[in-house]
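All protein chains of the complex are present and in place, except for one that has been dropped.
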Amino acid sequence: MPGNTFGHTFRITTAGESHGPGNVVIIDGVPPGIEISVEELQVDLDRRRPGQSKIVTQRKEADIPEILSGVFEGRTTGTSLAILIRNEDQRSRDYGNIKDIYRPGHADYTFDAKYGFRDYRGGGRSSARETTVRVAAGVIAKKILQQTCGGRVVGYVTQVGDVHANIPDPGSITLEQVETRSDGTPNIVRCPDEEAADRMIELIDTVRKEQDSIGGAAEIVATGIPAGLGEPVFDKLKADLAKALFSLPAVLGVEYGIGFGCTTMRGTAHNDHFIPGQSPTIITTDSNRHGGMLGGISSGLPIVLRAAVKPTSSLSQEQPTVTKDGEPTTISTKGRHDPCLLPRFIPMAEAMVAITIVDHYLRWKSQTVLDNKEI
Amino acid sequence: MPGNTFGHTFRITTAGESHGPGNVVIIDGVPPGIEISVEELQVDLDRRRPGQSKIVTQRKEADIPEILSGVFEGRTTGTSLAILIRNEDQRSRDYGNIKDIYRPGHADYTFDAKYGFRDYRGGGRSSARETTVRVAAGVIAKKILQQTCGGRVVGYVTQVGDVHANIPDPGSITLEQVETRSDGTPNIVRCPDEEAADRMIELIDTVRKEQDSIGGAAEIVATGIPAGLGEPVFDKLKADLAKALFSLPAVLGVEYGIGFGCTTMRGTAHNDHFIPGQSPTIITTDSNRHGGMLGGISSGLPIVLRAAVKPTSSLSQEQPTVTKDGEPTTISTKGRHDPCLLPRFIPMAEAMVAITIVDHYLRWKSQTVLDNKEI
Amino acid sequence: MPGNTFGHTFRITTAGESHGPGNVVIIDGVPPGIEISVEELQVDLDRRRPGQSKIVTQRKEADIPEILSGVFEGRTTGTSLAILIRNEDQRSRDYGNIKDIYRPGHADYTFDAKYGFRDYRGGGRSSARETTVRVAAGVIAKKILQQTCGGRVVGYVTQVGDVHANIPDPGSITLEQVETRSDGTPNIVRCPDEEAADRMIELIDTVRKEQDSIGGAAEIVATGIPAGLGEPVFDKLKADLAKALFSLPAVLGVEYGIGFGCTTMRGTAHNDHFIPGQSPTIITTDSNRHGGMLGGISSGLPIVLRAAVKPTSSLSQEQPTVTKDGEPTTISTKGRHDPCLLPRFIPMAEAMVAITIVDHYLRWKSQTVLDNKEI
Partner (left out) sequence: MPGNTFGHTFRITTAGESHGPGNVVIIDGVPPGIEISVEELQVDLDRRRPGQSKIVTQRKEADIPEILSGVFEGRTTGTSLAILIRNEDQRSRDYGNIKDIYRPGHADYTFDAKYGFRDYRGGGRSSARETTVRVAAGVIAKKILQQTCGGRVVGYVTQVGDVHANIPDPGSITLEQVETRSDGTPNIVRCPDEEAADRMIELIDTVRKEQDSIGGAAEIVATGIPAGLGEPVFDKLKADLAKALFSLPAVLGVEYGIGFGCTTMRGTAHNDHFIPGQSPTIITTDSNRHGGMLGGISSGLPIVLRAAVKPTSSLSQEQPTVTKDGEPTTISTKGRHDPCLLPRFIPMAEAMVAITIVDHYLRWKSQTVLDNKEI
C-alpha cells in the first residue's frame, strides 16, 4: 500500500490533507551542495496558487513553504530534505453537505469503499492541495537538472475545450513566454500562442458564468536532456513519465511525440530519420515524432508529452447524486472552484516531469559512469 | 537503474534478449495454493506467438515455457516462481547490416548512447521478445484475479489505421469474441466488431504488400474488480496501469474512460452520476466516462483503458539512416516482421493490466482487511 | 541513495537534524480506523526523553509531537500519517569547537567524506535526535500489533559494563517491570532484575563522575506474534529485525535466540525439540534457542533479540583527535551527554522491532490470507 512515495534514486514521499494542519514532502537522494532558498520554492508555488488571476479559483492560500531539514547555510546537505506547507484555513466549517453525499466526479465514494470512512473536509487526501509540496519538490528537481546537464522543463496549455493552440516548435518555448505575454502582462492561461490564449480566456469566462467547467490539454517539454536516460524494460522513461503525469488529479490521458496520431500512420511516414548530430559522437533525427524517446530511452531530442485534463468536477450548480446510503439527492459545491484546471496544472506537471527526469539522471549516472573508464 | 522489476507486492523481474539463450521471469508474491500448469501458460503464449496467422510475422518460435521453481505438485508454493522460455533460433547469423547501423524507430542508438555498446542481434534487450515471459506471468495474474475476486481482463483491437471498431459496451466483450468469430473461425485480428475486423485485415494485407506497416489502438477492459483498489497519491491505479502499458514496446499513448475526449467537454456533461448499486452498500454510476477509476481508485465499474501502438519500425523496404559514425546509408530490415503490431499486442497488454491489478489487490488486502473487524 | 525509508508495506520515511527546525516522519501503509492520540505518542517519547532521570543526559527537550495528517476525528484514515517534533533549542551557539574538528567515535569525518561538508551543529543528521520520530512511529506500530494479533514488544537492559542481569524467562517480562520497580519507584535503568539494576546505576554513576562512559546490551522481546511472518530468502524476519536494530546509532552487534552462544554448541545440544502446542494445529518447542524464528520465519514462540550498544563517544574529558586538515588537536565535548546510552535506547529499539514486525504482519496477510479459502 505505501503509495505516497515516487521515484527510485531521487525519491519524494508526501503526506497531508486539504484541511488538516498542512502538507509535507520528504525528498531523499538530493545531491549535496545545491543552493536553494524558500524564495525559489515560492516562485513555482505562486504559479500554482489559488487566486493568482481572474480565471482561477478565488480561494486564498499563501502557500508559504518551511524547509524543515536537509539545507544548511543555504545549501543542500545530501540528507533528506523536508518541506512543510501549512494550511491556512483550518477553521471549523459546515461540511454537512458533503459528509454523507458523494460528489460526482470526486473520490468520495472510492475512498469510502477503500478505507471504510474518509476525511471529508475538502476532499482530504484526494484534494489537489497535496500537489503544493510536489511543486516545491519540483523546484529542487529543476535546479538539479539545470546544474548537472543544463536541462530545463517547461509546460504550457495547448487546448481548452475546442480552442487549440498552434505551437510549431515545442522545444523552443520558454518559461518567459508561458508566464508573460509579449506586451508584458501576465499570461494568465499559460498558453504561448497569444491569439489562442485570448479565446481560451474567453471560453473559461463563459463556462464560469454558466456555473460549469471545461477540460483541456497541456504540453510539457524537457530540453537539454542527454541521450541514455530510462531503463529497459519496465522503467522506461516514457513509462515513468506517464505514471508521473497520471498521478496528478484529473489526468485522463497521456501521450508523447506523435501520440495517438500514430494510430493512423504508416511506418514509412512515422519513422524519424537519423542524421548526424552536432558532434561526431552524437546522432540526431530530422523530425521528432518519437518525442525524444526511443525504446523508452531518451534520444537527446526534446522530450514532449501531452496530458488530457478533465473539466473540474466541482460545480456550483446543482448536480444529481446519492447519499452514502444510496438515497437520491442533489449537490452544489459551494466553495470557489477553478472553471478550468489547466492554468494551475502547468507547474504541477512540470514538477512531476522534472522529478522523474532527475531520478533517471541519477540512476543513469550510477550505473554507467564508471570511475575507471577503461573497463 | 534496476528497471527490470515491476510491481510492489506482486512483483515480476525479467531478463533475456532476443537472440541469447532465452528469457526468464521471476514472480514474487504469488499466493500459495493456486493450481497452475505449463499448458495454461501456453494458451496466452500461443496468442502472442509469431506465425499464428497470415497477418503477423511468419517467424517460427514455439515459446515453450519451463517452470523452474515455485510450483510443487501442480500448485504454487508461495515462494518465488520462475519461468524460462528458451530462444530456439540462436544460430550465428550475419548481423553486419545492423551492427553498425541505426535502424529508424528502434532503440539501437539510444542503447549505444546509454551503455556504450549493445547486443545488436535482433534488438537484444529492446526486442519485444522479452514480452514472452510477461505474458506467462500474466496468466498467473489472471488466475489469481479469477480465484480471489472473480476479476477478468480482456483486450481487443479497436483501431487499425483509419478503421475503427464500434464497441458500444466494453465490459461485455468476452475472450471468446476476441479469439473466435461468430462463424467459428479464428478472429485473427482480435477485433470483436467483425465487420471492422474484415476491413482491418484488408488494410494490414495492403500495407504488408507495400512493404510498409500500420499503427492502431487497443482497448483493455477489466471487469469484476472490487471498488477500493489503488493508492493515493502516486500509486493511483490509473498511474500504475498507465506505466504498465507504456512499458510495452511501441506504445505512444494511453488513456482511460473518456480519455482525451474530456478535453472538449464541460463538467456538466462529463461527470458520471452516482446511483444506487445492486446492494445497499454499493454505489454505482449511470455512465462510465470515468473508466472505472475515481481519484485513481477503482469504483467497481469496468476499468477501460486504451493504448496507441505505433506502426512497426522495421520495414523490408529501404529507409535512409546513418551508421554509428554518422555516415548516411540505407537499411532494409530483412527478417519477417509484423505489418501491424496490434493482434499480437493484445495478450501482452492483458498481461500487464492483470499483473498491475493483482498487485493492487494484494496491497489493498494487506492494509484494509484487518483480522479484527471491529477496530 | 534514498536511505531514509524503512519497511515495505508498513513504511516510515524520516527527515530532520539535531539543531534544525525539527524532525518529521511519514508513515505509509497504516491500516484505517486505528484510534491514536498525541498523548499515546507522548508516552514512549517520554521514555526516550533527555532529563528523565539522574543517569541520563540532563539536556531539556519536551519532544511534543504534532500529527500533521492521516488522523481524522481520532482515528487513522489509511492515508499517509505525518508526525512533526520540533526542536526547542535552535538558538545560535558557538560550534567553533566541532566545526573543523572530528569528534572521536562520531560520524563527523565520514559525513564530510561522503558529502563534502556537513551540518555540524550537534551532529546534524547523524544525531540520535532523529530517533524521536521513530519512537513516535513505533507507538503506532505497537497499537496495530496489539489490535490485530495481540502482539506486544518489550525491551529492557540486560548488561551495563560487566554487570549482567539475570532474566530467566524473557517472554514474561512486562512493560510495568521495565518502567517501575517493585517498590513503586521508577526503574530508571530499565533492567527488570532489580538487584542488577542497582549495580548498573552505581556503575553508570561512577563513570559519569570520571567523565567517562560505559557500554552495555539490551534485550527486546516480541510475544504473541503468530507463526509464519518473514519472507524467504532475503527478507527473513531475522534479517529485517537485524537491519532495524543496526540502523540505530551505537549498535555494534545483534543476535537472536542463543546468538553467538551457538558457536561452541553441538547440533544435539542446540536443536530445540518440537512438541505439540496448545491446539491441534499448533506445534511448539520445549526450548527457545531459536529465538522465535526458524528459517527466518516466526515460529510462534517469543522473538528474542539482543543488541550491543557502545559507550557514548562524546566525553567531557579531553580526547586527542585531528582537525579536518589533519592537524593534531584535542576535544572535550561540552554539552551534557548520557554516561550510558542503554536506558534511553530501550524505547528506540522497541520501536524498530515493532515497526519491522507490523511490516511483516501486513506482508503476510497480503499474500497468504486469501478471501477464497478453498483455493
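Letters A, B and C name the chains as they come in the text, with residue numbers starting at 1 for each one.
One rule holds for everything that comes next: a contact is a pair of C-beta atoms (placed from the backbone, for glycine too) under 8 Å apart; a residue touches a chain by one contact, two chains touch by 3 or more.
Just so we're clear, the structure is a prediction, and the values are computed from it rather than from any experiment.
Among B:36, B:55 or B:84, the one in contact with the hidden chain is B:84. Touching the missing chain, out of C:21, C:104, C:171 or C:224, is residue C:104.
Residue C:311 is the one among C:33, C:78, C:155 or C:311 that touches the chain not shown. Residues touching the missing chain, restricted to subunit A, are 8-9, 29-35, 78-79, 147-149, 232, 362-363, 365-372, 375 (touch as defined at the top). Within subunit C, the residues in touch with the undisplayed chain are 1-6, 8, 14, 102, 104-107, 109-111, 113-116, 125-126, 130, 159, 161-162, 207, 212-217, 226-236, 238-240, 242-244, 246-247, 249, 251-260, 262-268, 270-277, 280, 283, 290-291, 293-300, 308-315, 317, 319-322, 324-328, 363-364, 366-368. Interface residues of subunit B facing the missing partner chain: 1-5, 7-11, 13-17, 20-24, 26, 28-29, 32-33, 66-70, 72, 75, 77-82, 84, 114-119, 124-125, 362.
Convention: only the chains that are shown with their structure count from here on.
Of all chains, the one whose mean C-alpha position sits at the greatest distance from that of subunit C is B. Rounded to whole angstrom, the centroid-to-centroid distance between subunit B and subunit C, based on C-alpha atoms, equals 45 Å. Mean C-alpha position of subunit A lies 26 Å from that of subunit B. Within subunit B, residues 8, 232, 363, 366-368 each touch two or more of the remaining chains.
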